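Here it is, the structure, as structure tokens.
For this depiction, one protein chain was excluded, whereas all remaining protein chains were kept in their positions.
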Amino acid sequence: MLLMVNRLRVRIPTDRGPVCPVDGVSFTLERGKTLGLVGESGCGKTVLCRAILGLLPKGTMLSKDAEIIFDGQLLNRLPERGLNKIRGREVAMIFQDPMTALNPVMTVGRQLSEPLVHHLGMTAKDAKRKATQLMAATGIPNAEQRARLYPHQLSGGLRQRIAIAMALACEPRLLIADEPTTALDATIQADILDLLSFLHNEKRMAMILITHDLRMAAARTQNIAVMYAGKIVETATTGELFANMRMPYTRALFNAIPRIGNPTHRVLKTIVGQPPNPIDPPQGCRFSPRCLYASLKCKAEEPPLLPEDPLAHRTACWHPLT
Amino acid sequence: MAHPIQNTESACHGPMPLSEKLGIGFWLSVGWIALVFACAIFADLLPLAEYDAMDWKNQASPPGFRAIRSDSHGQSAITTVYVFGTDTMGRDILARLIYGARISLAVGLIAPMIGLVIGGIIGMLAGFYRGRAETIVMAIMDVILAFPGLVLLLAVYFYLGPGLDKMIFALGFLTIPAFTRVARANTLNFSQRDFVTAARALGQSDIHILAREILPNIVMPMIVYALLIVSYMIVAEGSLSFLALGVPPPTPSWGGMIAGGKEMLDEAAHVSLIPALVMFLTVLSFNLIGDAVRALVDAREGQL
Partner (left out) sequence: MFNQRTILDVQNIRVEFRIEKRKTLRAVSGVSFDIKQGETLGLVGESGCGKSSVARAIMQLPPPTSGRVLLEGDDLTEVSKKQLRQLRPKFQIVFQDSISALNPRQTIGAAIAMPLHIANNGSRSEQKFMVQKMMAQVGIDPEYYNLRPFELSGGQCQRVQIARALMTNPHLLICDEPVSSLDVSVQAQIINLLEDLRCRYGLTMLFISHDLAVVKNVCDRVAVMYMGKLCEIGSSDDLYRFPLHPYTEILLNAVARIEQPRALSDAQTDVMDSPFPAGSPPGCRFHQRCNMKQGICSETEPEMKRVRSDRWVACHVRE
């Protein structure tokens, strides 16, 4: 097991009272596998991934019995210095907006080679060569010339490739991709996703792909965890999940995606209402106010994620669909 | 600690009350400013000595000094307590401080107001209409900013003569460029937002867009800026009076009082130090209030 997260609950104090964007989440990720973390904005998927690397804002609190175990190390008890050794080298992250990860006043070539000099102790010349190699490996043509450019001189797709090259520089064992293609055009989205799958196969690197689009996770992950309002509501292998969506939320989310094959003016299936207010989540099952199948039990009692076996198809639902 | 550990089972709090968010420093400042204001407004009703009555027997007497005077018949003795002592001409420092507050507050509040209104309007128009007019206006503002303020104030003093009104207008004029810049920068930011485009698309006239869409958004940052300028103006008035370019004597002003004591700093330091301390506290309070309001506005703005 490469990564194991147990009973993770994150509490962030705000002006309007504390919120728990992640509220009791457990999952596992095997070496070299890909996990798709799917959910709408505000469901806690980004916070969850930042919590793994200890990248949450000050004042954030984790639950007492939470465990984040990466390769046998308990990350949430690690001091900052220990975490710094993990970040970037063992676990790397790429973000939705590649501009946030790039320094606007430094050429991309220098940004790529500097960590190689500092972290891996390469000579400047070797680092430069490696940087060019990394850029070429992420599918950037004319890498040597482009290494001399600044981030704003590159298109969005190329910037994301540079960000991926930076993440791969130290050959991490886990790559966390936080909505890596949301800011990009459809044609480029497919390219970047293909690149990520290729690298994942090539380098045997595990990956957590955070996305709001179930379709993206469909073909590029081995496992999927669907999150709603801070909880994992369904998790299974990707094939099993798509063959057999049992949680009404997963199915509704899938059905709400407009299809290119739909006839014009077809009424889409939607989920009524709004995602819950994180300060005051609903009683019982958090999806119950919007669920077509909700019963009185759903509104009163919170369903556990069952069965216990982490490898099985698990759902947190009192009335799973069949 | 990357992961502060704490039990998360504690009860939910409601929203943090405003008083807690602003902090004790803010409320102490507000208290002080309120006190200064109250004294300045009700100065005539307070049991104070005349601010220009000179007690020649008790010059530069220390704080808490009790002066005993005989009345016209030479019989019963009247005791006057000089709470903060007297100045070099034997005038009651407390009375002068309180009447002086009127001058300091008048300058400190009215001068920024002139800059706020005139600079705000010019800046809004420049930021909204852009084009050549903006370039010219901003160039003029740069010239005013580069012009040494003290030279202008000296010119005003020597050509128009001394007077509170003239000083306020001159100081107010000097704050116009700063307000223009703040207003223009904020207007530029907001006029590029889609809600302004949407108002235009609905056929809203320019004057309405400026008044209803842009003005409400730039008012808060402008007021916060004005609060910081208030303290500059109080200090500026003090400096001018110190240089004897301020209000003409015997009208008291804090700067003039500080200047009045400078000859006797070694013997009677309180004559200068007490007005200096009062000015310091007032300026500090305005700054603290300005910072607290700005932090609050920024936090609000963050939500928008």
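First chain written, first letter: the chains are A and B, and each begins at residue 1.
We take it that contacts are C-beta pairs under 8 Å (C-beta built on N, C-alpha and C of every residue); 3 or more make two chains touch, one makes a residue touch a chain.
Given the structure is predicted, the values throughout are model-derived calculations rather than measurements.
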*Touching the absent chain in the whole complex: find that residue among A:V19, A:A177 or A:M216.*
A:M216
_Using the document's definition of touch, tell me which of A:L62, A:A165, A:I210 or A:L253 contacts the absent chain._
A:L253
*Pick out which of A:N244, A:N262 or A:Q283 touches the chain that's been left out of the picture.*
A:N262
*Which is it among A:S197, A:Q222 or A:T237 that touches the chain not included here?*
A:S197
*In the full complex, which bits of subunit B touch the chain not displayed? Write them out.*
193-195, 197-205, 208, 212-213, 216-217, 303-304
*Determine and list the subunit A residues touching the chain excluded from the picture.*
40-41, 139-141, 146, 149, 153-158, 161, 184-195, 197-198, 212-216, 218-220, 252-253, 256-271, 274-275
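Just so it is clear, only the chains that are shown with their structure count from here on.
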*Hey, how far is the Cα centre of subunit A from the one of subunit B, in Å?*
52
